[in-house]
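Below is a slice of the complex: some chains, not all, each in place.
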Amino acid sequence: ADKVVRVGYQKYGTFLLLKARGILERKLEPLGYSVTWTEFPGGPQLLEALNVGALDFGVTGEAPPIFAQAAGAPLVYVANEPAAPLSEAILVPKDSPLKSVADLKGRKVALNKGSNVHYLLVKALEKAGLAYGDITPVFLPPADARAAFQHGDVDAWAIWDPFQASAEVTLEARTLTSGEGLVSNHQFYLGEQAFVAGNGPAVDAILASIREIDAWAKGNVDQAAAELAPAVGIPVPVLKLALSRQAWDVQPVSAAVAAEQQKIADTFHDLKLIPKPLKVEDVVRGNGS
Amino acid sequence: MAPLSVPRGVAAWILPVTLLVAWEIAADTGLISARTLPAPSAVALAFRQALSDGTLVQAVAVSTGRALQGLAIGGLLGFGLGVLNGLWKPAELLLDSTLQMLRNVPHLAIIPLVILWFGIGETAKVFLVTLGVLFPVYLNTYHGVRTIDPGLLEMARVYGLGPFARFVRVILPGALPSIFVGLRYGLGLMWLTLIVAETISASSGIGYMTMNAREFMQIDVVLMGILIYALLGKLSDVITRALEHATLAWHPSYAASQETPA
Amino acid sequence: MTLATEFLDDPFFGTGLLGRAARAEEAGPAAPAPAGLPLELAGVAKAFGARQVLRGLDLRVEAGAFVAVVGRSGGGKSTLLRLLAGLERPSAGTVAIDGKPVTGIPAAARLMFQEPRLLPWQRVIANVGIAREPGWRANALAALEAVGLADRAEDWPSLLSGGQRQRVALARALESRPSILLLDEPFGALDALTRREMHQLLARLWRERGFTAVLITHDVDEALALAERVLVLREGAIALDLPVASPREAHGAGEAALKARILAAV
């Protein structure tokens, strides 16, 4: 194997299972590729590496690729997992007086700026008839947000799995609303433009590997949880809850998914999170790239 | 090598300006792609933009406020502990080793604890800056106090100077050059810690601005942040130099450095 | 020589009762003219590690006496003064000032060290008035004038010559007006004429103020010219204890004999 695929992964997700099983290596070997795996603490960092050409392929949530595209990163949407709206939510402490999203008016909500829950919060407020300006956003990365949440510094916390599940189980946090009916919450598989354009068979082999692992995971949530738990450092029951809410069926990015993604981009533009509007469909695999 | 007969103020800028020009040329000729590293002119544009819409001034003002509070508290604590441990053996035995251990704990790692203790408000940020400034000031003050000429201390005691007079007239001036090194370092760390501190629920400040831009891959803004940090470093340097000049006039090496420009 | 005659008109170093009264007025009633205090060393030994520097030294110096100590280089002279100033603890025996054993730094004694030990970060005048007693500036300037360095008052010590630094240290020791003045080779870096002026200055102040003086010197003539009593320190003990009659007489025939005796003892 004289060609290399550089894959970026995060601790929590299908790629960790894939890596453990060696499926990808087996599928790419005949095509003359070897695989190097690189772990990243989050989607933005993963795409940062992809942007400067240090990575060929990776997986993130829905928000990071929008910022990467806005920054001109040479990325392509290759595929996505189905919607998993239950995998993100707005939580409140168990004894909180807040009963509905509308009660958030004038309250402090912790969230990771520019993440999928940022979009969720906007949508949830919209639905409850509140303006974004009616709440005070407190931007914190998950670990810090949890500390603030526990400490009572914030009234609510918009968060995704597995942090969401962990807060539900260990802090007995109450769900104000999940993403259901508000957002779709996809996972995206993203490739570097030149790599995707020049290595079609390899990309297809990667997708085939993901399909294989998805199929396995769907039927073996318990075992998947047991396998991931030591690496992630999250108790098995928590992980099981998180994984059970996840959708497992990788598919090419459809026009509908692209359109949803476009809505997120437009919302972020309205929030001035990105400086200029962008067209998601320009960087979807198969759409001329 | 040809003697440099340019004034200090100019010589100091030769290297940074050369680097900047080289970078611009490399960017303009396409040697580095603008996507991965925007040209200085692009950064200048971001600069002008941030200046004109007031975000930059506000960011610097907010960060400066936090930085100065942390500097005041951390600097005084570090100085006090340095003097205490430098002069009083039991304190040194009891505290120094613990301080050396605490010093080694990364700010990034203790952020959850800091939030638990201080919440997500300004206190937490100022606390982190305090920690950042404390240790270099402590270490250098301690070293400065320890290495004071014991002959001069003996003299002061024999000439009837009480502890306070000894401190003001012998220990402090003797340790000052070293304390300034600590201050110099502390002034730098003050800004560096702030970038960590401003990941705690900040919505303003240059650390926040830079990290936010990094998250969203606005490389031109990140570079602008880096330049601002560099300029703040230059500013700290100018301030410390002025302080040294004012207080170390008696010191052969400090006095000389000001008088002989080449 | 011009310097020595100037002292007469000097408010600080003024002669006799007049000068002393003027000074007492200046400093207020809280600072009476200091008088000498007696010193006593009984069986004092001092060792640094295995090196025995002083061995069983016995010495009584009466209040207001002027004692000179001579001895070989490395013979323990500075160590003796450091014991008196409370900077070293004896390995055995006791050191007492005014009958009270010395613990800590005795407030009554001032030591002029063998090296100048000037604070480099203080101007010359501030070095002289190091204790910052009320009116220190005028006193320090007067003391500098007495040692011939009034015009260098505002210089940094590092710009002075070796002899000038020594004179600043001398001015500092004199300005502090102690009851016991310990001088460790105070004139070693001075030329013959300046040295003679300083002799006169010291002798005059001793007469006026009555402090107890212990002077270490390597110059036997100097010891004879200034002291009432000359001690020879040898092998850690006092090898000779010689009273000198009317020490401030000019070089006579008797002096040569004394000098020979001292040199033989060293």
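Letters A, B and C mark the chains as written, and numbering starts fresh at 1 in each.
The working rule: contacts are C-beta pairs under 8 Å (C-beta built on N, C-alpha and C of every residue); 3 or more make two chains touch, one makes a residue touch a chain.
Please read these numbers as outputs of a predicted model, since none were measured by experiment.
Q: For the entire complex in this file, put down the subunit formula using the displayed labels.
A: Counting every chain in the file, the stoichiometry comes out as A x1, B x2, C x2.
Note that in this section only the chains that are shown with their structure count from here on.
Q: Can you check which chain pair, A-B or B-C, has more C-beta pairs in contact?
A: A-B
Q: Find the most central chain, measuring centrality by the gap between its CA centroid and the centroid of all protein CA atoms shown.
A: Located nearest the centre of all protein C-alpha atoms is chain B.
Q: Compute the distance, rounded to whole Å, between the mean C-alpha positions of chain A and chain C.
A: Centre separation, chain A to chain C: 85 Å.
Q: If you average the CA atoms of chain A and of chain B, how far apart do the two points sit, in angstrom?
A: Their C-alpha centroids are separated by 38 Å.
Q: Averaging only over C-alpha atoms, locate the centres of chain B and chain C and give their separation in whole Å.
A: 49
Q: Residue numbers in chain B touching 2 or more other chains?
A: Answer for chain B, listing residues that touch two or more other chains: there are none.
Q: By residue number and range, which residues of chain A touch two or more other chains?
A: Residues of chain A touching two or more partner chains: there are none.
Q: Quick one: which bits of chain A touch chain B in the complex? Just the residue numbers, please.
A: 44, 47-48, 51-53, 67-68, 70-74, 110, 113-114, 137-141, 143-144, 146-148, 150-151, 153-154, 273-275
Q: Along chain B, where are the residues that touch chain A in the complex?
A: Within the complex, chain B touches chain A at residues 35-36, 111-113, 115-116, 119-121, 199-203, 212, 214-219.
Q: Which residues of chain B touch chain C in the complex?
A: Listed in rising order, the residues are 151-152, 154-161, 165, 169-170, 173-174, 176, 248-252.
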